[in-house]
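Below, a portion of the complex is reproduced, with chain positions unchanged.
Chain nomenclature is as follows: A, B and C, assigned in order of appearance, with residue numbering initiated at 1 for each chain independently.
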Amino acid sequence: MKFLNKIVSFYYREYKLNLSGLQDILTNIIFFFISIFIFIFSIGPDRETISLIGVGILWTLLLLSSTLSLRKFYQDDFENGNLLITHLNGFSFGFIAILKTFSHFLFVQIPFLLSIPIACILLNIVNDKLIYLFISFSIGSLILSCLGSISSSMNLMNQRNFLLGSVIVMIFSIPVIIFSVGIINMEENFNSLINILFGILLIVFAINPWASGLCLKLSLENN
Amino acid sequence: MILVKDLSIERSNKTIFNNVNLSLGSGNIILLKGKNGSGKTTLLKTIVNIIDPSSGSIYWKGKPLKKNLYDFYNHTTYIADKTSSLSKLTVQDNIKIWKKIFLSKINNSQIESILKTLKLDNYLNQKVSSLSFGETKKLEFLRLIIEDKKIWILDEPLSSLDDESIDIIGQTFQDHRSKEGSIIFSSHQNSDIGVTEEIRL
Amino acid sequence: MMFLINPNKFNKAADFLIKPILVLSIILFSLGLLFSFYLSPEDYQQGSTVRIMYVHVPSAWLALLTYAIMTLYSIAALAFRIPFGFIINTAVAPIGGIFTLICIISGSFWGKPMWGTWWVWDARLTSVAILFIIYLVIIFMNLSFENRVVREKVVAIFVLVGSINLPIVKFSVDWWNTLHQPATISKLSKPNIDPSMMIPLIIMTFAFAMIGLVIAILRIKTEIISRKSNLG
């Protein structure tokens, strides 16, 4: 009970923090929409092509904008000592990683997921695909959050080369992207593909607390 | 309750200190002294298990610390030499957040009275980033009251404070001691704050 | 064979072997150049651009081989706690990266006359490009992580995960219908390539391998030294 309460208050804190960083989220979303406009303009008014590549574009933009927010993942908490406080407050580093991953999903990815319907209208993606899109996007963005957690905790130990973490995330997300784009275009065996995606999610989800936790501990030790 | 035995620490192959022993019982106030870079912060961090010692061991209630870590954390407040309040939020928001995350049972009037003694009551709606250095530091001490733990581990709590505030902190230390609490803190200043033991690094 | 996993023994073996290998690599390389530029025939379809093959194919093979070696050593390092594997990973990655780069560049120069473009997004080319990026990331990880113990583990894990890409590179031409030349030599029983092209190819492959080996030995030796003095 006490533990549950602590988790709730953890999210209260995250909420307060993210709200004050509203600008970052807005910047991400604006980036997202500007990019969509860019594509629409560069392709021209040919609606066929747009809807053909729309899903791919959405996926790429999802990935890119989650790299945009990677720096926020642990960096701030690490620098102002709140990572340590949270640990001393009774959360193991692995568990902090899980909490933070969800928080990233909640406060960064969800706003995106919500803007997907609008993006679909712009990109002329037919309505009956929307539900597939949504499911695959939710799973995919959770995967991205997990990968992001790992790479940005690694980045704490490597304060010089910030982009390296993002590059690693992106390499690992290539298979995810291939599968997820495939899902939309192969409606018949939707289920088996989504299962694969789900499998990937489970794997990264299991690795995440272990890997991120280790990196967090080491980076605090060396600070 | 805390027992540190023959603790040595190396970092990047440099020995920082060797064979430190200390024991912190209830009602003790230990002052760590030493030159800059003598390893005070390192020692305190080792006690809260952020840094792994090269040799030696730390016990909590008779058991090795690592075995019993979260129970130890449950009884400990650690305030580092940097402040942890969120500078983008107001003082009030920070207090609210602390109250939530530490599941504090302190009620608001108590907090208000402490804010008044610390002379922070006028700044409730000010952003932490615009507080003066000393005020941020004093704000940090609120955590001691909000967390309400037995053991306080404080890194340079007295630096950058005016004499009046130091007196208030000293008062708080004595209160805590009379409630069987224990404190270990580092400082460069000599103030008579009721220290029961002094350790030089 | 202990010199393959023990730094001290490796050092001794390397001191003994490095000069012969160096000499051998010089001989093989000049021989290979001679063969591939003067003694081998032009292809009736491709003209003299076929000579690119003698650079392209060996470097491609060695790029793959290097990664395979790194994978094996990563397994050794992680599963059997043989720290020499970490040394190999750090030392050998740039060599593999350079081979991959040579493969890509020579392939592009070959592709321009053959396919009409420098680059197409077929499965083999893409997977090789990813191999190159994986090499680069490994190199940069080695350069920029501060904590050596963590860095080595992270790199080794990354090498292992990245090895999924290896079979994709190798078999992409069989699995998918691609523009790229299918394997010709792998069918050992009956190579469908002319021996006059086969000989320089094989000589060049060994020459490349020996050059790579010389650089690798030197890099491994410096790596061992820097680990001992804890600079890295």
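Heads up, the rule we're going with is that contacts are C-beta pairs under 8 Å (C-beta built on N, C-alpha and C of every residue); 3 or more make two chains touch, one makes a residue touch a chain.
Everything numeric here is computed off the predicted structure, so don't read it as measured data.
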{"item": "Per-kind copy numbers - full assembly in this file", "value": "A x2, B x2, C x1"}
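Going forward, only the chains that are shown with their structure count from here on.
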{"item": "Distance from the mean Cα position of subunit C to that of subunit B, given in whole angstrom", "value": "56"}
{"item": "Distance between chain centroids, defined by C-alpha means - subunit A, subunit C (Å)", "value": "35"}
{"item": "Residues of subunit B whose C-beta touches two or more other chains", "value": "none"}
{"item": "Overlap residues in subunit C, where contacts from two or more other chains coincide", "value": "none"}
{"item": "Subunit A-facing residues of subunit B, complex", "value": "48, 50-52, 70, 73-74, 76, 78, 80, 82-84, 86-89, 93, 97, 100-103"}
{"item": "Residues of subunit A that touch subunit B when the two form their complex", "value": "2, 5-6, 8-10, 12-13, 16-17, 20-21, 80-82, 84-90, 220-221"}
{"item": "Complex interface listing, subunit A residues touching subunit C", "value": "154, 157-161, 164, 167-168, 171-172, 174, 214-215, 218, 222"}
